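Note that one protein chain of the assembly has been removed; the remaining protein chains are unaltered in position.
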Amino acid sequence: MNLEVDLGIKISNPFILASGILDENGYTIKKILESGAGAAVTKSIGMEERRGYEPPVVYENDPVFINAIGLSNPGIDNFGEEIKIALAAKKPVIGSVFGKTVEEFSLIARKMEQYGASAVELNLSCPHVNGYGMEIGSDPDLVNEIVSEVKSKINIPVYSKLSPNTSDIVEEAKAAEKSDALVLINTVKAMAIDIKAKKPVLSNIYGGMSGKAIKPVGIRYVYEIKRELNKKIIGVGGIENINDAVEYMMAGASAVQIGTVVYKYGKNIFNKMNNDLVNYMIDNNIDNIDELTGVALK
Amino acid sequence: MNLEVDLGIKISNPFILASGILDENGYTIKKILESGAGAAVTKSIGMEERRGYEPPVVYENDPVFINAIGLSNPGIDNFGEEIKIALAAKKPVIGSVFGKTVEEFSLIARKMEQYGASAVELNLSCPHVNGYGMEIGSDPDLVNEIVSEVKSKINIPVYSKLSPNTSDIVEEAKAAEKSDALVLINTVKAMAIDIKAKKPVLSNIYGGMSGKAIKPVGIRYVYEIKRELNKKIIGVGGIENINDAVEYMMAGASAVQIGTVVYKYGKNIFNKMNNDLVNYMIDNNIDNIDELTGVALK
Amino acid sequence: MKTSIIYENIKLNDNTNIIKFPCNEKIEPGQFIMAWVPGINEIPLSFSGLNDLKEITIKIYGKASEHIAHLKKGDTVFFRGPYGKPFENTAGKKLLIGAGTGIASLVPLIDKNAYGVLSGKTGNDIVFQDRFEKKSIVTDDGSYGKKGYAVDALKDMDISEFDMIYACGPEIMLKSVMDYMVNINDRAQFSLERPMKCGIGICDSCSINGYQVCTDGPVFSLKQLMGMSEFGSTRLNYSGKRIKI
Partner (left out) sequence: MKTSIIYENIKLNDNTNIIKFPCNEKIEPGQFIMAWVPGINEIPLSFSGLNDLKEITIKIYGKASEHIAHLKKGDTVFFRGPYGKPFENTAGKKLLIGAGTGIASLVPLIDKNAYGVLSGKTGNDIVFQDRFEKKSIVTDDGSYGKKGYAVDALKDMDISEFDMIYACGPEIMLKSVMDYMVNINDRAQFSLERPMKCGIGICDSCSINGYQVCTDGPVFSLKQLMGMSEFGSTRLNYSGKRIKI
């Protein structure tokens, strides 16, 4: 039985830690890799140290989960040590990158490569400098520029993480076509009001919804993009168990990322996923994890 | 205590049946009005009779609910009788309209007025003739034209129902600014795959997610638009109980629509909402339902 | 979707099959499932057997029913449900009236006090007659049993002696049966069929006078139906257009 996935780099199983969840401190990343994750994506790292928003930064009311961390991060210059600590687990660490300009993306990606990251993931859901509330991902020309520039400057694989907060994801995906894989999806813009306090809960008011509630949105994007572009896809959004992961793979994903659910089941979710996948493959007579990718498209 | 809401027409309480839920057969609409709804929106009606998609047209797996009815409708010429039957309840019936062109919207809206509809709601989430998978709502110029034309041709209030499947809802809302109220939100594009069948569940593959899972998306849109435009808003999306309704009102809604939850709790949800609202207002010392609108913005 | 593995498929006649499958859901007589044929359609089907194995009796009309009727042992059946309000199974003398495969959903109600009235266009449409000890059979063309409609069979008997009357079949037949009922008070239950899309009371396609056949029915009492002006008169077609029945 073969659980290995090829994403430009080889990953020993298809379960990857999603960006922004327990992946700021190198020791935590290391621990999650040791708990069975095939690879881990770091928190999105920008040019400078950034405090992010004040708490509350999360709103949790199952099935709803909303966060507004506000891209807090130590800045790329301070992140090398964390990657080094994490790499001790001897599994791929994928550096997530965000920037305000093409140049920033490029520079941070290069640093990630120097630090030993196995691949970079471009977080295209970060704010667009010119657009009020708009994201970089909804500007196809900019996306294309960023991806081309980064691809030309580094030798490790480049993944583009797309935003569902757009009217035309196919266009966005096409703009990112030079990437080695597309990562779908980031969080869905949302908010919650506490009716007793009569105030938005998150200090930033708006946040990104993740978890169970967005799985059908993620499945739709993975399926649609796989059908239109037949690119390699990493599925993410609301995966809580092996059935959810298989659903993403059948929709077209080659691997999946797991985020929010970690707060529910702990880091051990990765070991559990691996066990459950093996059982699923035995029960369904699947030798190679690849066989699952895109079967619902046929 | 005053539960009455002014939406260009007076509505005896803020709970309105959402379009597409139990509102195709005049007798059902009548029954729902008699079960306590302040008003009811009809199923979206187009120019010609349209069969819609084959079943499965719904996927239900709480908290996820997805539908792909496919705008099935009898055509505007066959709909007069249903409105007449519904109006026997002596409460406002709001005609939902969809079209392919400005002219279609206008013509159907005029017929709705002739049939005795108390207001019309423009369903701008219907497919755009030129755009692959795009919706009319993501074309601001077209939205503006439709709203202007319809407003100029009928004397009953015009509401515009906007789509969340867009990258810039504020622009969309501005384009619909001539409406008497904005209705936020329609369903969120989504899909589900049955992993045992290895196939998408809905016969149309893609559908619209509604219910609990989209409430935070609806709240965000209501809040954002209220803040930007200060227009009258009807909130819709995932309202299951009085707290959800109050949350929408605090975010900026003057009234709310209720759809998906009817399958969970039956038509009596409207009576229950009214009772619970009265209790809420007593407990919180609120005389006039208006006082709730937008308090979270202050 | 729920699934089960077909245990047996019994051909009843040219175009009608019984499929049997294990299923742990609690299902009561009169309830139905939405059976899914991936890539084709999803259709409502009620139960003709509720013992250790559940039984469904399917008459082939179109693609979906054909597919399900031809499922073989070991094949998977996909479904949602059970849905709907069941028959209230009462003690005492029962009269079961079924037109065509309509009798199928009444089969689970059969006991030693049951009397069956089975009707059909031709003898070919009569099924399950061997399950009844006491019965009347009528066909439109007289090819089997007496010539006539279900209601004609009732005229030959004293229906007031039954403690409960159950009927299932096309609405037009149910209407004629209902119209024949005097002095029955509320001692009758009818199972209706209207086009169904959602099965869970949200799409309005199956509605009758504000009631949803899928959730408020499919079983309605005589009293309920008497108040319904749409019964046997009009319904919405698949697109939502009001048509005569």
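Here the chain labels run A, B and C in written order, and each chain numbers its own residues starting at 1.
By definition in this document, contacts are C-beta pairs under 8 Å (C-beta built on N, C-alpha and C of every residue); 3 or more make two chains touch, one makes a residue touch a chain.
A quick note: this is a predicted structure, and the numbers were derived from the prediction, not measured.
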Shown chains that the omitted chain touches within the full complex: A
Among A:30, A:91 or A:111, residue touching the chain not depicted: A:30
Absent-chain contact - pick from A:13, A:73 or A:125: A:73
Touching residues (missing chain, whole complex) on subunit A: 21-25, 27-28, 30-32, 43, 49-52, 54-58, 60, 67, 69, 72-75, 78, 81-82, 194, 196-197, 199, 201, 203, 260, 262-263, 266
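The rule is simple: only the chains that are shown with their structure count from here on.
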Set of chains adjacent to subunit A and to subunit B: none
Chain ID, smallest distance between chain and overall C-alpha centroids: B
Chain centre separation (subunit A, subunit B; CA means) in Å: 33
Gap in Å, rounded to a whole number, between the CA centres of subunit C and subunit A: 51
